[in-house]
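Sharing a structure, written as structure tokens. Questions coming.
One chain of protein is taken out of this complex; the other chains stay put.
Here is subunit A:
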Amino acid sequence: MIKISNLEKIYRTEDVETVALNKLSFEVKDGEFVAVMGPSGCGKSTLLNILGLLDDPDSGSFLFNGIEVAGFNERKRADLRKRNIGFVFQSFNLIDELTVFENVELPLIYTGVKAAERKKIVEDVLDKMVIMHRRNHYPQQLSGGQQQRVAVARAVVNNPKLILADEPTGNLDSSNGNEVMQLLTDLNEQGTTIVMVTHSEHDARYSHRIIRMLDGQTVMQDLMV
């Protein structure tokens, strides 16, 4: 699914040059659940942005499903992204002005799915996430756990091959957190590849493999059994 080699990303301001990714290489196979761990500033988020086709590496190779995507322009990246990748964020990132239903519906709108079909798909997903009864509420009216369930629903509504999760339980209490982790595990068991950035060893244990990063490099890979 993902194969990156010698990936480099450097941020430059007037006086400071920060190396975010330093010749990073690893691979994620189809159906894997990988956790990325490391201290703040080690480059986790940069990695996730590049994997999510939100950002472009400065050099190196990024094969997504066997296609070289490093150097794709924004339009091509957006196109690939909306068909293949779903995102879950720490801060949920729901649009406050849209209802639960409309938030989940959004990716389908941008991939051009017809309204009637959209309704069916969204209702299916909301059902699965047990949030159907809240479909007409606005994000502010929901608890953190419920918001994250909506965010996961939005991430999976398009049936993506890959879900990228950025500290998905960071803003949740432990019971809500476990619930979300269970959701992700279920999705993974149904065949979705998951890459999750986390600070939590507890959460990381849900994964098959942990990639530990420091200063833009992988330092260790633990295989979970």
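One rule holds for everything that comes next: contacts are C-beta pairs under 8 Å (C-beta built on N, C-alpha and C of every residue); 3 or more make two chains touch, one makes a residue touch a chain; residues count from 1.
Methods note: contacts and distances are computed from a predicted model.
Protein name for the hidden chain, per its UniProt entry and selected from "Carbon-monoxide dehydrogenase medium subunit", "Putative iron-regulated membrane protein", "Multisubunit potassium/proton antiporter, PhaG subunit (TC 2.A.63.1.1)" or "ABC transporter permease": "ABC transporter permease". Remark: the omitted chain is touched by one listed residue; of A:G52, A:G177 or A:G216 this is A:G52. When the full complex is taken into account, the listed residue touching the unshown chain is A:P107, out of A:G43, A:P57 or A:P107.
In the full complex, subunit A touches the omitted chain through residues 45, 49, 52, 54-55, 74-75, 78, 81-83, 87, 89, 91, 93-95, 97-98, 102, 105-107, 109-111, 154, 158.
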